[in-house]
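Before any comments, here is the structure.
A protein chain is absent from this complex, but the other protein chains hold their places.
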Amino acid sequence: MIRFNSDYLEGAHPRILDRLSDTNMAQTPGYGEDRFCEQARNTIRRLCGAPDADVQFLVGGTQTNATVLTAALLPYQGVVSADTGHIAVHESGAIEAGGHKVIALPNRDGKLDAGQVSECCRLHFSDESHEHMVMPGAVYLSNPTEVGTLYSRDELQALRGVCDEWNLLMYLDGARLGYGLAAPGNTLDLPFLARVCDVFSIGGTKQGLLFGEAVVIRNPRLKQNFRYMIKQRGGMLAKGRLLGIQFEEMLKDGLYMELSRHAIVLAMQLKAAFTDLRVPFLVDSPTNQQFPILPNVVLPLLSQKYSYATIQAVDADHTAVRFCTSWATRQTDVDRLIEDLHALLR
Amino acid sequence: MIRFNSDYLEGAHPRILDRLSDTNMAQTPGYGEDRFCEQARNTIRRLCGAPDADVQFLVGGTQTNATVLTAALLPYQGVVSADTGHIAVHESGAIEAGGHKVIALPNRDGKLDAGQVSECCRLHFSDESHEHMVMPGAVYLSNPTEVGTLYSRDELQALRGVCDEWNLLMYLDGARLGYGLAAPGNTLDLPFLARVCDVFSIGGTKQGLLFGEAVVIRNPRLKQNFRYMIKQRGGMLAKGRLLGIQFEEMLKDGLYMELSRHAIVLAMQLKAAFTDLRVPFLVDSPTNQQFPILPNVVLPLLSQKYSYATIQAVDADHTAVRFCTSWATRQTDVDRLIEDLHALLR
Amino acid sequence: MIRFNSDYLEGAHPRILDRLSDTNMAQTPGYGEDRFCEQARNTIRRLCGAPDADVQFLVGGTQTNATVLTAALLPYQGVVSADTGHIAVHESGAIEAGGHKVIALPNRDGKLDAGQVSECCRLHFSDESHEHMVMPGAVYLSNPTEVGTLYSRDELQALRGVCDEWNLLMYLDGARLGYGLAAPGNTLDLPFLARVCDVFSIGGTKQGLLFGEAVVIRNPRLKQNFRYMIKQRGGMLAKGRLLGIQFEEMLKDGLYMELSRHAIVLAMQLKAAFTDLRVPFLVDSPTNQQFPILPNVVLPLLSQKYSYATIQAVDADHTAVRFCTSWATRQTDVDRLIEDLHALLR
Partner (left out) sequence: MIRFNSDYLEGAHPRILDRLSDTNMAQTPGYGEDRFCEQARNTIRRLCGAPDADVQFLVGGTQTNATVLTAALLPYQGVVSADTGHIAVHESGAIEAGGHKVIALPNRDGKLDAGQVSECCRLHFSDESHEHMVMPGAVYLSNPTEVGTLYSRDELQALRGVCDEWNLLMYLDGARLGYGLAAPGNTLDLPFLARVCDVFSIGGTKQGLLFGEAVVIRNPRLKQNFRYMIKQRGGMLAKGRLLGIQFEEMLKDGLYMELSRHAIVLAMQLKAAFTDLRVPFLVDSPTNQQFPILPNVVLPLLSQKYSYATIQAVDADHTAVRFCTSWATRQTDVDRLIEDLHALLR
């Protein structure tokens, strides 16, 4: 079985493991207050061109989203999200368990646009009984989105404007950020994100670390006492150094983007193959997640050799599925898959 | 200004105030453990044909919904509601503040149907990553709904079947229950509700009490320790007797239904007048809330003498508004309104 | 049975009921945005010498404490309270249900002193792992306390200093405030409370209203959007006018203090009687709650005619109990009780 069903199928890039071995017996303070974390924080500040940013490390994505948003929102506020947003669908109600409504708006290719958010706020604040409704307090964006699409610089700037107008905190979930930054057509970079967002994350788990998400905080209110929130929400790793060591190794000399580009090259090969075979897509994704719509008849055969994720039935005879590449995907496996697709679909 | 904008514009029916006066200096234990509450509980049990029901009294509607649902749901469960449901829209996130997601489904004239709820559950439990999503744990229904419509006996029975199949608790919010039971075409009664629901409320605030909602609990798990929940959620009135006294007076000899019928008679006069004037409705309501779609040009004139609630713009020239009647509405005020409508709209 | 077990045994002072009757059929907007509430707000601002204060009305005490403190605290903060504080003991975990720890310190006659709070904060912030502990964010005081004692002006001023030093919000729960202000030795008044506290409440339920607590907010951060919190926490009464009408009637011409003084006069008669009879007290209370320590042998006889609250066993032969007077207590009932006590105890 060759697995393409997600981008967290393997452990970590070998350099990460080597570095963990090299540093293994060094003694450090706990809870992220060690020199490895400090080094990684400085590297991230440098890459973001944001010397005053707070950088915190957490273990996983749901934890990161819940911790950031619980810290950001006042008790009567909710977070605006696309209805496909990870927090709206796939986190078992973690945001609500923290006391806050996810105000879900209809997604546009997995994204929110500035107009939607603006209209949502306008409707809220102009309603004479607005005190009876949840006040929008933050915007949740993911880039790449859950369906592999990307925000442009202009789109994010427009959203920033809306956030400023209505006093919303803007948070971008970058669980797959590298795969977005390496994608064809991408217009974003870390310094831009550090300017346009109040807070964003740089994903590690799906990008070649064993685990870990880095949170870059620009908003002064959010910086304050954020570590209390991490501890309370169960995200403060005793051996916090493990996160610093991994991020530093990944970011110090470009490995993060190198691995991201590797995944994108292979994803584009897959995309081209589906296109050649006239297979349509559920959504046009330039990133490491591809969503072809396949005839149901080929699925059993395909499943004998490959794993993929089933997304949704499109009609009686077709199903949208997801193939992911990652830092760990091998060229030979993609070649074999393409070969088999040609055999099955032509 | 004659007000038709809601059904809680006045105090209470005079008999309620008289009864509060008569009992005023009697000394009783607090927190609903007095003889007046016990009497009212027994009256409600009798009217419901449910001698084993637990009956609890709370002060307001949001409090009632939040207390019942927080008691009903496990930490990882959410409540299924029409997207027009009061808990989904107009309670400032009280359910989420209690830790639970409101799983909002598209309303059908303000209602949920059994098929929708069934499909929502089927999709949840058949998803291989269902543990990453909020589990449906209860269904919230309102009758009359927020747009004045009614569930039929068959509809509720079908929903009961779905709740049994998927192990959901079924809760009906009866904030305006009397206006529903008195409406043309109604097929429900209290004994039926006590059989079909796990828990439902009998509204007092909008039905002629100063305030108060009675909660009728049939589900044994929910009965257990419910008073802890009332206390914790801030709903346990020190002078709980005030609730018992009011409900007993209202229910002991049929005043509740008499007042409900009064409101419905006047609402149907209004409805007939709009129909005569070829004014369309946002929704066809047989209850005390009427939602005519009026030409914008008449609104300023109408507003000089009458208050009503603005619901939504329907097109550039028309707006849906809400007129409510209640136990307190006077025939002369309805007559005058109808006369003025004829003058304005003919 | 003559009841002395609490101060919420009857309904309301007759003037309150009369005023509710007089205003009963007036039509007003809901949710506290009516002219009666506005009038009462202005009266309270005037009595407090605080024209810029926000005044909000809630139904009950637990609701008031939970709403104020949930609004005041950041997610990682807790509230410092005496271990006898109502929020620490008798609210079924309402503060914790809102996500916050009650940091209970040993009471000194029901009170906190400035030194304790200061030391608690010093210990917290000087601990190198303070991020692993709950940060003190507010102080909860009650006056009179749960055991009937009073804060002095100096004590509150010292606590204010500590709150300023450590950035704590200072909240005083005045559920029985009138009985405190009318007590012998009292040094407080409303204008002083409005200066020294960030927020405090003026109790109505135990002071002759049917129900109701007024919250006086001075702290600008807390004023902001407080009504969202009231709604979300279930405290926004649909017919909010009921609160405004009652508070205005009680406060407009001194009825509140007149009734408070009545209760205190009777309580002092009781206190003198116990003292004459050499009955010791659990705590020396100058207010309407008296805590005599009675020989167990007299309790069954006393219980035949009078209700009182049992507080705690003091030794094998003695029990501390509580007798309350209130706005409604009759001189004849106190006379009879004193007579019977003389017969039993002499």
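A, B and C are the chain letters, set down in written order, and residue numbers restart from 1 in every chain.
Please note the rule applied: contacts are C-beta pairs under 8 Å (C-beta built on N, C-alpha and C of every residue); 3 or more make two chains touch, one makes a residue touch a chain.
All figures in this text were calculated on a predicted structure; none of them were measured in a lab.
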Which of A:Y76, A:Y140, A:Y179 or A:F211 contacts the chain that the document leaves out: A:F211
Touch with the omitted chain, as defined above, among B:Y76, B:F192 or B:F281: B:Y76
Contact with the hidden chain (one of B:G11, B:G61, B:G85 or B:G99): B:G99
Positions on chain A contacted by the hidden chain, ascending: 1-3, 5-6, 8-12, 14, 17, 20-21, 23-30, 59-63, 66-67, 91-94, 97, 205-206, 210-211, 228, 231-239, 241-242, 328
Chain B residues touching the omitted chain (full complex): 31, 70-71, 74-76, 99, 131-132, 135, 225, 227-229, 231-232, 236
Touch residues of chain C, complete complex, unshown partner: 75-76, 78, 89-93, 96-102, 129, 131-134
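The definition used in the following text is that only the chains that are shown with their structure count from here on.
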Chain B and chain C: spacing of chain centres that average the CA atoms, whole Å: 34
Approximate Å spacing (C-alpha centroids) for the pair chain A, chain C: 50
Centre distance in Å when chain A and chain B are each reduced to the mean of their C-alpha atoms: 42
Residue list for chain A, restricted to those that touch at least two other chains: 75-76, 99, 131-132
